[in-house]
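Here it is, the structure, as structure tokens.
For this view, one protein chain was removed and the others were kept in their places.
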Amino acid sequence: MDRYAFYVWGSYISALILIGGEIALLIKRKNDLKRQASLHAVEQRRGSESNI
Amino acid sequence: MFRSVVARDLMLAWRRRSDVFATLFFFVIVVSLFPLGIGPETQLLRSIAPGVVWVAALLASMLSLGRMFANDEQDGTLEQLLLTPQPLYLVVLGKTLAQWLVSEVPLILVAPLLGMQFNLPSETLIVLVVTLLIGTPVLSLVGSIGAGLTLGLRGANVLIALLILPLYIPVLIFGAGAVDASISGGEIAANIYLLAALLVVSLVFAPWATAAALRISMEYFLTSDI
Partner (left out) sequence: MNWYKYSSPAAFYPLAGKLIPWFAIPAIVLFTVGLYVGFFVAPTDFQQGEAYRIMFIHVPAAWMGMLLYVLMAFYAGIGWAFNARLASMMASALAITGAMFTLLSLVTGALWGKPTWGTYWAWDARMTSTLILLFLYIGFISLQATIEDPRRADRAGAVLAVVGVINVPIIYFSVQWWNTLHQGATIRMMGKPTIAAPMLAALLIMLAACWLYSIAVVLYRLRVIIREREQRASWLAQGTAS
């Protein structure tokens, strides 16, 4: 195998890792936000119930 | 107004002398660590001396910047300074001058002694002092921007370093470059001129940026009702 193959493969794999990682982290950020929102909504509902 | 800002800061610094000495000792210790880590060989020490002294100066400046506005913010003086009719640019310039006098000038005075530790010839020691004389005000000026931006934040000191050290790199390159040129027989003057150019540019722009940063940071304190 060409001795350059390691470096070429390495570059494109690291590109995949970084780009994929960025997308993955972004989706995680969005999901965390959604989860927080629904948790907050649940708390709010519980809060108003207990005030009765 | 300018004079009173400087005078007040100098007086306050005199009351907290130990802070000032701590920064100075940090500088001395850091520089002295390198021979211990690398070895006492004369040629080697001579070649690393410019970089070592200059990097230590950068790091020591970082320590003193955190204090620049924080104390005033705590005792309410900063609010007053922001509200005076005097241009904030001048106030910032005054505080920067005081910071330079208090924190950087001691470094300049001690540097020749450290240079001797590294077996630098006397002509080089002179160049070292000149570069520090021109370069350290730039460190104070640019550093004040970091101090203004990070006012009141947790971990402000580390954050200042993170923000400002990349901006310090040109000063480091020209300052250490001049001293290195003196040792290896290169072009000293060009580096000095470039350092002076940095000084002029930062004198004009940095206090303005710091003033803007202070207004941004203080608006949070002045208007938040949390």
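Lettered A and B in written order, each chain numbered from 1.
Keep this in mind: a contact is a pair of C-beta atoms (placed from the backbone, for glycine too) under 8 Å apart; a residue touches a chain by one contact, two chains touch by 3 or more.
No experiment lies behind these values; they were computed from the predicted model shown.
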Task = Determine which one of B:37, B:85, B:155 or B:185 touches the chain that has been left out.
result = B:155
Query = When the complex is taken as a whole, what residues of chain A touch the one chain not shown?
reply = 2-5, 7-8, 10-12, 14-15, 18-19, 21-23, 26, 29-30, 33, 36-37, 40, 44
Request  = Quickly run down the residues of chain B that touch the omitted chain.
outcome  = 145, 149-150, 153-155, 159, 162-163, 165-167, 169-170, 173-174, 177, 180-181, 186, 194, 198, 205, 209, 212-213, 216-217, 219-220, 224
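Keep in mind that, in the parts below, only the chains that are shown with their structure count from here on.
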Remark   = Whole-angstrom distance, CA centroid of chain A to CA centroid of chain B, is 40
